[in-house]
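Written out below as structure tokens is the structure these notes cover.
Every protein chain but one is kept in place in this view of the complex.
What follows is chain A.
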Amino acid sequence: MDDEENPTASWAAMPDSSAFYRKLSVYQLQWPIHDLSDYVIAGARYGGPLALMRDATKMLAMPRMGSSSRQSIQIFSSSGEAINTISWDQGRIIRFGWTFDERLVVLNEEGIYRLYDLRGDYAQHSLGPEAGEMGVIDARIYENGLVAMTGAMPGTSIGLLEVKGWIGGKPISLASPGLTEPPHAWSIVPPDVFISRHVEVLLASEATIIAVDALEAADQHLARGPFLHVAPSPNGKRLALLTATNVLWVVSSDFQNSLVEFDVNAAAHDAGASSGALVQYVQWCGDDAVFVGLDGLTLLVGPGPSLPYFYPSATFAVSEIDGIRVFSADTCDFVQKVPKNALDVFLPGSTEPSAILHDAWMHFTKRSPRADEAVRHIRPELASAVDACVDIAGWEWNVRTQRALLNAAKYGRAFLDSYNPTDFVLMGQTLKVLNAVRFYEIGIPITYAQFVHTSPSHLLVRLTARSQHLLALRIAAYLSMKPDAVLKHWASAKIARAKKADGSSEDDATVCKTIVEKFNQLGGGEVSYADIARRAWEVGRLALAIQLLEHEPRPADQVPLLLEMKDDKRALLKAVDSGDTDLVYTVLLDLHRRLPLGDFFRMVEDGGPRLAPAANLLQVYARQQDREMLRDFYYADDRRVASAILALEEAVGMDDPAAKAASIKAAQKFFSEDKGSAFEAKMMDENLRLLAFQQELEKDVDHKVKFVGLSVSETIKLCLVNGLSKKAERVKKDWAVPDKRFWYIKLQALTQLGDFEGLSQFVKSKKSPIGYEPIVHHLAETGHAKEALAYVPLVEQKKRVDLYAACGDWQAAGKECIALKDRTRLENVTRMCTDALARRELETMLRSFG
């Protein structure tokens, strides 16, 4: 590039408008590609690489008929450097495209897709059996997902499947578009730019466009079709449509506003191309111009007439957020709109402050006194002029121009009292980075806007993916960023290479040490050792993997790998030590599936107290999910009491008396086998007897009353309530129910029946073992205060006051107080009294008291 070249030399004015466009010649390509039209091409955004595959539909002279069925995809950087070649041995490739992190997605007709990184390592996923059956006929791939189109069976519609994120998730079926034939053209609006945050598919069918999302397919009722090209703008707000008559029609993406109509044929004719030329592609140049590619000619279409760019051969274009990258067989160009700040500075005759500042700097370098004069002239606008120069330095590609602009800014800054230099410093740093990666050997022609949009860390990821570790590390250090991701990649590469040598050259300990040292030295504290260990394991270096894994602080990352490596014991220990119960479950469930039951139990049990949490969790899980296993577990471990409790718990839930009895019997047996559980065994005996007795009872009353499931006390009560007092007595005797409890039960039963006569007889039958106070209380609390009064005199005198009060007989309570000669209590009673009439009487008593 000629350094003395005027920055405006690459500019061209859009006819009939004040807009200028710049065509930068970025790289001259030296690559083995001679005609782009022979290839199917996918280009990654943000100055990313190109993937090219021979177009099988094109006739070409085959030099040799070797592996004819094999398809292969070549990957080149934007500067034409070969990066990798992928050979494909699966079904026919339908489409390929790039992810945000510059992995190549290759999808075949069976719905299998692979994600290749630039080194050629891949992960394979599938769109599921449905896609395989129907066959994938086309797809659109965007940075964070893809939409695949499946073929239509007779009588059905074509289908659309969406995959989000590149993690192999289950595809989601979008609404059926109701088309039996593939559309003329189609496109998608990625979710990150579409208002609903969900993907939108635009299908050109007949004369209209059908917009499809997950929920519905909406016909937009257009009549100008059929459309041969559908292209949404990078921000998703506009749509470029090309009709069959080569009219380019730009509308807002809701189809409400028609923005531009443009006759491509006429323009091509004007530009000297043969009319009716076939449009190869329609792409956006930023968000405000459309780039139409024809054979040997490209047209940049803005709101007015078009701007033609001529190329000798076929071209290919990659739409960018701030412009468009155009490839021909031997050039890589970048076309973009010239921003206002650049117009201000560089347009000949500009009197804008920024232009004057730039001029002033030029004078200054020539030691001309006019420099000072110029700066003083723009003093009020100096700050904004400085900002503009800094800003436009970022837009410039020419290093000398960049430097001139930054120097101009620096010069202007000196005249300002206070100026925040952050932007200036950042711009300087950034430009250094950008210029480094634009160098043809690296071949990432990224613009400042794209760099800001994708973030510096993204650039680091891209550099590491190209194995440019050194550059990446330097940039990381330069921009004070974490080098973790780079280091991780470096370590993986190191392990892979160490293996590829002869094996003995670098032993595990050395490799591990090198990696750990490097990490500590460069502060890669957040690098996941587990990821690196996995890499080591994948290339077959088990010992190294384990050594590396020991450096991993996060058990959640250690454990899964240990499991995969079948280092079960260590996995279990690590999981338990982590305190993360879910991790313990992960190990337990995996072991339970893989190991014979006996081995599994032994591993958990032999761990002693250290593995006790695992044993506990195993029981919690088994109790809910696999009781059979739990029984085995307890049995294997001679845990009789636990076995008994398990049986007993099951008995509770059972309705069938026979099954219930069987379970209780089992519990009884387990208890009797345990020497400390004689009492429990006896209780289970009682329980069984009760169950049998209750069944008998039910038979006696013709199953009108349900006894099974009741306790001994409840059985007695129910017998009494149902007039089976003999039976009640029998239970009392057979189960040795103490008199006290029996009295309480009978008291409750008779009260419930309202049999106060019976109660009276019962109470008088012998001296009450529970005293008489509880009888009064029970009656009073169940609302039978009147009946309760009869029993108050049976209670010793001291307590009668409160009992009378509890029954609401205030008068009697007062009299008792007098009998007791207790004035204080009488006062208390009076205060507590809620009955106005009685209170008056009490007050009289109180007065007469003394």
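Everything that follows uses one rule, which is that a contact is a pair of C-beta atoms (placed from the backbone, for glycine too) under 8 Å apart; a residue touches a chain by one contact, two chains touch by 3 or more; residues count from 1.
In the analysis below, contacts and distances are computed from a predicted model.
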Pick, from "non-specific serine/threonine protein kinase", "Sec1-like protein", "Eukaryotic translation initiation factor 3 subunit E" or "Elongator complex protein 6", the protein name that UniProt gives for the chain of this complex that is not shown. "Sec1-like protein"
Which residue from A:142, A:744 or A:810 sits in contact with the chain not drawn here? A:744
Option from A:513, A:623, A:706 or A:764 whose C-beta touches the chain left out: A:623
Selected residue (touches chain absent from view) among A:635, A:735 or A:762: A:735
Which one touches the absent chain: A:51, A:136, A:202 or A:690? A:690
Residues on chain A facing the left-out chain by the touch rule are 169-170, 172, 196-198, 213-215, 525-526, 553-554, 579-582, 585-586, 589, 612-613, 615-617, 619-621, 623-625, 641, 645, 648-649, 651-652, 664, 679-680, 683-684, 686-687, 690, 709-714, 735, 737-738, 740-741, 743-745, 748, 770, 774, 777, 781
